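The other protein chains are all here in position, but one chain of the complex has been omitted.
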Amino acid sequence: METLLQGTAEIRFTHPDDFRDWVRQHKRREMVEKLLTEREAISRYVADGDYIAYDFSSLTRGPQALVREIIRQRRKDLWVCAEFTLHETALLVGGGCASRIDVGFLGYGSYIGRAVSEGRVRVFDWTNGALASRMLAGARGIPFMPVRNLLGTDTLRRSGARVVNDPFTGDPVCLVPALNPDVFLVHVHQADAFGNARIFGTNLFALEAAMAARKVIVSAEEMVDPLEFRKDPSRTTLPYFLVDAVVHLPFGAYPAGLQARYELDLEHIDKLNAIQAEEQMQGYLAEYVYGVEDHAEFLDEKVGWRRLQDLARRATIREGYH
Amino acid sequence: METLLQGTAEIRFTHPDDFRDWVRQHKRREMVEKLLTEREAISRYVADGDYIAYDFSSLTRGPQALVREIIRQRRKDLWVCAEFTLHETALLVGGGCASRIDVGFLGYGSYIGRAVSEGRVRVFDWTNGALASRMLAGARGIPFMPVRNLLGTDTLRRSGARVVNDPFTGDPVCLVPALNPDVFLVHVHQADAFGNARIFGTNLFALEAAMAARKVIVSAEEMVDPLEFRKDPSRTTLPYFLVDAVVHLPFGAYPAGLQARYELDLEHIDKLNAIQAEEQMQGYLAEYVYGVEDHAEFLDEKVGWRRLQDLARRATIREGYH
Amino acid sequence: MVEFTDTECMICTAARLLEDRKTVFVGWGMPQLVAMLAERLYTPNLVQVFEFGAIGPQSLVPFVRGTMGGPTNVYRSLSWSNMNWAFAYAGTGYVDYGMIGAAQIDAYGNVNSTLLGGTYERPARRFPGSGGGNEVASLCWKTILVMKHEPRRFVERLDFMTSPGYLNGPGGREKAGLPRDTGPWRVVTSKALFGFDEETKRLALLGVLKGLSAGTVLEGMEFRPLVTERLEAIVPPTAEELRVLRQQIDPSGIVIRGEQMRAER
Partner (left out) sequence: MVEFTDTECMICTAARLLEDRKTVFVGWGMPQLVAMLAERLYTPNLVQVFEFGAIGPQSLVPFVRGTMGGPTNVYRSLSWSNMNWAFAYAGTGYVDYGMIGAAQIDAYGNVNSTLLGGTYERPARRFPGSGGGNEVASLCWKTILVMKHEPRRFVERLDFMTSPGYLNGPGGREKAGLPRDTGPWRVVTSKALFGFDEETKRLALLGVLKGLSAGTVLEGMEFRPLVTERLEAIVPPTAEELRVLRQQIDPSGIVIRGEQMRAER
């Protein structure tokens, strides 16, 4: 297979056979309860140096509470898949947790941009679609996925993709390597104790990433009876055997919104948007992350019931989310 | 891209750019009513020589009424994607409509086997999964999909797949070419006049094939208000712009069952299973296909209201199908 | 004495092989009955995966013959999805067992379910082909083959290799690019149970139906499999198994019919 062009990025690539071995040995087929606290879940399933991915966006259903717990536990040297996310990645950089970022979409605001310019974090440029395709390849157990974009650009040259001649048409085609994250974090509307999980609305690549990842941590807005999943199997987003840990975290996406459950907290988000200097970042982390024991304390002391109720009350669009 | 091995099968392959051109020119983005009779739909959208695919199985939700209409209109030289189907393909061969078959799973009973042995129809061996992967490639606008099966077998050698060295692992990997059928037939639980369509339960590759196909004919068990789709967008199987024709065909899957609507008619299916000799096949076609004007007459004269009601009454499992 | 059909014998023997709390990719037809029986008697927490996208159904009885996506088969699944996702679970190593049928097998467990005799273009007999069998045999960790016991089905050279066993022997699968450490694990026939020798990857007789001798079972086979020293005596279908099969799973008797057999209890 002659490579016409090869991008320069370092890639986290797992041979499909090695990933299969992991699945065989570590992913439990038995229906066992996997309910953990966020502290236990992150402590057990996120290690220094891990490659982590998450779904969905920073303003809608992002796994914010889990990300804050990673920072609280001061994980180091994470490689982050920054797909359609904004603050999570910036906070992970601010907390000194992330050293490398595969870019889909790199945060916003100037904080993270400066971290890159100053060399505190290394970025590898991909695209949102390429990362989603890489995840799909990882989820199918194949080594790469062909795509018809990236071609011709610096993004390609700085990515870890390759260009080859497609044997069927003779034309150049781009191959993106499979992505098998070490950890996938996802906040869902509903889960049971075994890990069956349901998301309402759209998602980036929830099933792809859960299948492609070694370790999957689900935080759930609400816990439901296992039979609920069997009564409406089309609504199941993740079957339990993909999932390693379930954490019951109401308002787990805060300050993002969760469709049909609560609106985003724009005021708090503006606090995040305003972070530019290192001092601001560390101030934010000290107050909202390090300064609390866990998500419950965060909600209790830093947000408050009244505000949470107000955000919930404003989530009046329920159509389609059931 | 050095090919280590190339299967011998003739393939129906469309350059992704040619398929894109078709979509640009022929697939209507405007919401227009596409309600046709089955006669109009087949006459307008199925041509001699077309490559056709369908979803789901012969015993569950297969597009039987549309297939009977193709036979009634005596289409010739069709190339059939025989994925997880039984009688439809046998009937198309019996009607002299099919000349080539891409085999996933080749009917059952001896009729079709003999048609192959006698050279009345040519088969190309693939697998169900390979055909589904080909459809996925067609639906993503890419020229091929890598798979890690077929390898090492005669199925590979008789297919149109290729083996190359994967540039990421160095190991051999199989590439199956994209499939872009000329026609995709699908029977759905609900549709609106524009072509928005909903299937309940599982499917083979309904969305993949609808995106990959040049022409999509939907037969719908029931017609619903367009707003229904917008009120529950997660349930939409096909958005309207993929669909060229909508035919309202209650009991359109008969003698197959349709989940939560009616059970299959095992007695009629046994008639199909019993077909071995050419005479039997022609007798069946004469009575049930050529001998009636359309699906309504078929139901009225060959099945009868009492029987249909009985099949509907027996479809008592509704959980999950809503 | 107990009387049963060869089909019933295969179903019962295969059902005892499955492991509880594991995933199994269930092929169309007889494997469905095996899984249904196992779920009722031996492996209540078996997670079935069907190629058209049902994950973990709790299938209802009676079995509706010929169907695979019907409402009774997929009753109370964990997830309803589609074929590309179903095979993706197998591709990523999530499926422990696979179970498919065969028309012929060779000494390395390679499978023919495509044709017999003649040429490829004009075979003497044409069968359904791979279906999803090639995926199952390629991607699941351990594949169980189920085949009627007829010595002529054990051949030196397959008329067509539909689905991969160990190909031409040790390392053959890996060299071809198939996933590592996969391959056929058991061959269940109506009279015997085979495994594969770890070193040579050749078929090895593990057991014979109670009352039969190894010699009888192997007679007429084109190749001679290894024979394990301590041959297991396969218990014929038990009363309980037959009761569930005949009364619950296939009361019509159409699917489980076959050649009549008998054995000592």
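Brief remarks follow.
Labels for the chains are A, B and C, by order of writing; each one numbers its residues from 1.
What we mean here is this: a contact is a pair of C-beta atoms (placed from the backbone, for glycine too) under 8 Å apart; a residue touches a chain by one contact, two chains touch by 3 or more.
Everything quoted here is computed from the prediction, not taken from an experiment.
Counting contacts over the entire complex, the absent chain touches A, B. Here one chain is not drawn; of A:D192, A:E208, A:E221 or A:D244, the residue touching it is A:E208. In the complete assembly, the contact with the undisplayed chain comes from A:N149, out of A:S99, A:N149 or A:S234. Only one of the listed residues, A:H26, A:R74, A:R122 or A:R313, touches the absent chain: A:R122. Remark: the omitted chain is touched by one listed residue; of B:F229, B:Y284 or B:F298 this is B:F229.
By the touch criterion stated above, the residues of subunit B touching the omitted chain are 16-17, 19-24, 27, 29-31, 138-142, 196, 207, 211-212, 227, 229-231, 233-234, 236, 239-242. Listed for subunit A, the residues touching the missing chain in the whole complex are 56-61, 83-84, 86, 103-108, 112-114, 116-119, 122-123, 125-130, 132-133, 136, 148-155, 158, 163, 166, 171-174, 201-208, 257, 259-260, 264, 266, 269, 315, 317, 319-321.
In this text, only the chains that are shown with their structure count from here on.
Separation of subunit A from subunit B in touch steps, taking the shortest path, is 1.
Subunit B and subunit C have centres, each the mean of its CA atoms, that are 28 Å apart. Mean C-alpha position of subunit A lies 40 Å from that of subunit C. For subunit A, the set of residues touching two or more other chains reads 16, 141-142, 231, 233-234.
Across the assembly, subunit C contributes 54, 74, 76, 80, 84, 87, 91, 139, 179 as residues in contact with two or more other chains.
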